[in-house]
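Of the protein chains in this complex, one is absent; all others appear in place.
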Amino acid sequence: MRAETIVLHEKRDVTLTAYIQEAEGEFGFTKRPAMLVLPGGGYAMCSDREADPVALAYSKAGFQTFVLRYTVTSKGKWPLPLEDYEEAMELIVKNAEAWHVDQDKIAAVGFSAGGHLCACAATVAEHKPAAAILVYPAILKEICDLCQPGMPYPNEHVGKDTCPCFLVAARDDRTVDIKNSLMMELALAEKGIPFESHIYSYGGHGFSTAEQWVVTNSVSERVPDWVPDSIGWLKEIFGALTYKGFTEPNIAVSKNGDTAPVLAVSCSLKHIRKQSEEVQTLLKPMYDGIRIVAEARGFDMEKLMDAVGNNTIREIMEIVQVDADAIVEIDKALHGMVNRLEERKG
Amino acid sequence: MRAETIVLHEKRDVTLTAYIQEAEGEFGFTKRPAMLVLPGGGYAMCSDREADPVALAYSKAGFQTFVLRYTVTSKGKWPLPLEDYEEAMELIVKNAEAWHVDQDKIAAVGFSAGGHLCACAATVAEHKPAAAILVYPAILKEICDLCQPGMPYPNEHVGKDTCPCFLVAARDDRTVDIKNSLMMELALAEKGIPFESHIYSYGGHGFSTAEQWVVTNSVSERVPDWVPDSIGWLKEIFGALTYKGFTEPNIAVSKNGDTAPVLAVSCSLKHIRKQSEEVQTLLKPMYDGIRIVAEARGFDMEKLMDAVGNNTIREIMEIVQVDADAIVEIDKALHGMVNRLEERKG
Amino acid sequence: MRAETIVLHEKRDVTLTAYIQEAEGEFGFTKRPAMLVLPGGGYAMCSDREADPVALAYSKAGFQTFVLRYTVTSKGKWPLPLEDYEEAMELIVKNAEAWHVDQDKIAAVGFSAGGHLCACAATVAEHKPAAAILVYPAILKEICDLCQPGMPYPNEHVGKDTCPCFLVAARDDRTVDIKNSLMMELALAEKGIPFESHIYSYGGHGFSTAEQWVVTNSVSERVPDWVPDSIGWLKEIFGALTYKGFTEPNIAVSKNGDTAPVLAVSCSLKHIRKQSEEVQTLLKPMYDGIRIVAEARGFDMEKLMDAVGNNTIREIMEIVQVDADAIVEIDKALHGMVNRLEERKG
Partner (left out) sequence: MRAETIVLHEKRDVTLTAYIQEAEGEFGFTKRPAMLVLPGGGYAMCSDREADPVALAYSKAGFQTFVLRYTVTSKGKWPLPLEDYEEAMELIVKNAEAWHVDQDKIAAVGFSAGGHLCACAATVAEHKPAAAILVYPAILKEICDLCQPGMPYPNEHVGKDTCPCFLVAARDDRTVDIKNSLMMELALAEKGIPFESHIYSYGGHGFSTAEQWVVTNSVSERVPDWVPDSIGWLKEIFGALTYKGFTEPNIAVSKNGDTAPVLAVSCSLKHIRKQSEEVQTLLKPMYDGIRIVAEARGFDMEKLMDAVGNNTIREIMEIVQVDADAIVEIDKALHGMVNRLEERKG
């Protein structure tokens, strides 16, 4: 593995340290996923405790890793840190071939103030990461303004093109109140952006990877789990890097087929109910199953169908125990039927 | 281990199944913690998949476990389920001696509608559990009213006497929207009630313990972790059950000493700053340390002290690297100084 | 879950306690795997600490579990304990339907003296378990004779029909020397019986599941891992119990196809080299690959092929990087070629 530090801006002490592992040769893949690490320190410093120890965790998992030491307040103000981030991303993309990086699989992780920068990257940057990990991030006005007035509050900028986020914090954080994370989650939920979140009972602020040699205070014994958990989460989004290259991502499991040109069992019930009579007839086994369940549980059938309308009909058929072979047959038949999107608006 | 099912209300099909393990004899303890399991099912049924598999997880961890099958809509309406809960708790307390249960360590876990019941137990019940685990709980008006109109929305009833809560859900839950969990967390944060929360990227609704033989849909591979995580969290609150009895709880770590009769390094900075000049002089090494950090990071010292005012001075002295022996000396000296609570209001 | 204690022999205090969980109904399977627990105690007692806590671990994992309290020395001598075991197995098989037990998936776990009984079950019993877990087992003459003279030493009875074994012990065991486990492993290796083994640095004797509430001495923090590890190992042998029934076992991965009627890439290199010229020609890409590797690494090619002769040719082709599609083609072609077993003896 090579370690290389590239000076981005000498006067502002902005550097990008790259840890580049091999590909090909004895390894059966040509490209790796990448992780850009944004340390914290209140925009007053870039903490070493949130730099290499973090990079090493992702290097071990097969990532090419990069630590960005961005502009701190004494050297310059916002939006310089975000510009440093954009520059780092451009450099990684430009060198993707030489550095064996899969351009579509560049994630970022940030801590505290670096978590703010990372949340800005996820929401307002030009070069958004493919996934963002926010560790005890500063999000809300109170704490952001304390660091440096004039910066964006990322929860207010979550939109359709925000990348999937993974949030980590401790409930007893007395530096960055836990509401910072909760309000960011609410914004992501509101816009339907995939996220995962682990809020630990205690851990305070600044635990980094929470390994014994990194953490300075006592924390719930579950806190170090966030690192492997985040790696598992990235596997769902990027696919897993195996000896022979990437597996397929499986986050798609939670997407439905409502907007595809033909119908399928991956359509939502809500959408299917707006289709032709022919479709409804085909799905009689499902409707029968729903009726049985509704009666058994004392539910009104219409109300029940409204309540589960966002489920795919595959999920519903499995729950009401339509025969597995029948589901396969129904899926095939649906593939021959045009998806009447206009009906949906009607 | 004995398994016993007690009929609480024959007509309403309300039963309490008790799984009672041994104490004393070859075991060096006399009392165990207890867990009351509240299965889900939309208040229309009590799901077997959220009953015994859950009880077994806590039995294995040393708990006495109890499954309550409460009144469902076809047999009676709210507040009957809550009354069933109160009755179950009374029965456990009454039999605490015979069942080797530590009365102060009775927790409850509920799923979906059972999660709603559990959240009501945590907030509005007379016999509150000592800790509550809420798994994809129904909290908000929309879903609660669908199950059965007229029930409380637990997030609106969080108060000072709400017990610590552990929340588990999947972001892609299409039956009970993830906002149910998020709004409950916000209410807990608002009132300062300790909580922990794990929201998984996908898992849908109804995964129970997420063990392969229990779960019916595919889920993020991290989902089954909530069970051991909840057991670890309970150890922080209850202490760990060891061969010789319970260890000390360590959730206290996150409490401060502001209300004790004498001062200590467990007091918050905010509180200490309101004490006598003598106290301030004693703490010169801390203030010097803060000054150095503030200057190094370009912070205004007063602003910084406001921002970290809720930290204990022990935490702050450790961060600014006051010598460990000096901290011990300061703690001793503080013990001889009266805590001027009235100053606090001034 | 029902708990039932069946008296097998009143005078000898022999009992079988059964913990029977549900099947069908809300669960999509009809049969579960089973685990028979044989506690230890020097054949002088059956320890409670190695009974229910162990059963609960496997119940939680979906098993029907059974605790056998067998004949101890003061009530009768060997082979009575083994006869108790046989009787317990007959009873489980007889009740397999009613108890939702898959007869082909009954495992046994034994501790110390119970580990000796379990190792006898695995080697000399009529009703062998499908898999045996031996925890700090007594195996060798010295310790067996101390417990009760006249019992078999199981390592001397390992044969072709011995079931797969999973061994657990601590190196610093001062009651049953670690050589007991090592000599059993050597015997299993000698006969080619699949096994797995975890020997921990320290843990002494009698740690049972090593959960905090069960273990009486301090142990390496890895010791409790043997329980989930053994469950993972059983999944390889039995298949995993899922909501819809068992998955396929995958221990078969390590078996080869040398005795099948037609050839395949699952045959060993040693076996393939004894086949026709036509077969050798088909496998030219493999031989070319081996030659390249041998030359690159400075090995004699014949010696190398002898050394890796027990590998399947699929494994070898993957290692020497024969194209994946070519492997599929070769496999198909081999299926059309008769396996000349007689050649092998030639």
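Every chain is named by a letter (A, B and C) in the order it is written, and numbering of its residues begins at 1.
As a convention for this text, a contact is a pair of C-beta atoms (placed from the backbone, for glycine too) under 8 Å apart; a residue touches a chain by one contact, two chains touch by 3 or more.
These numbers come from a predicted model, not from an experiment.
Student: Using the touch definition up top, pick the residue from A:Ala240, A:Leu269, A:Ile290 or A:Leu304 that touches the left-out chain.
Tutor: Only one of A:Ala240, A:Leu269, A:Ile290 or A:Leu304 touches the chain omitted from view, namely A:Ala240.
Student: Among the options C:Arg12, C:His116, C:His198 or C:His271, which residue touches the chain absent from this view?
Tutor: Within the whole complex, the residue contacting the unshown chain is C:His198.
Student: If I consider the whole complex, including the chain that's not displayed, which of C:Lys94, C:Lys141 or C:Arg222 touches that chain?
Tutor: C:Arg222
Student: Taking the full complex into account, what residues of chain A touch the chain not shown?
Tutor: 1-3, 19, 21-22, 25-29, 32, 47-49, 52-53, 55-57, 59-62, 211-216, 240-243
Student: Mind listing the chain C residues that contact the chain we can't see here?
Tutor: 41-42, 44-45, 72-74, 143, 146, 164, 171-172, 174-175, 177-179, 182, 185-186, 189, 194-202, 204, 216-218, 220-222, 225, 229, 232-233, 236, 250-251, 253-254, 296-299, 303, 307-308, 310-311, 315, 318-319
Heads up, the rule we're going with is that only the chains that are shown with their structure count from here on.
Student: At what distance in angstrom does the C-alpha mean of chain B lie from that of chain A?
Tutor: About 27 Å, centre to centre.
Student: Need the CA-centroid distance for the pair chain A / chain C, whole Å please.
Tutor: Computed from C-alpha means, the inter-chain centre distance equals 41 Å.
Student: Going through chain A residue by residue, note those that touch at least 2 other chains and give them in order.
Tutor: none
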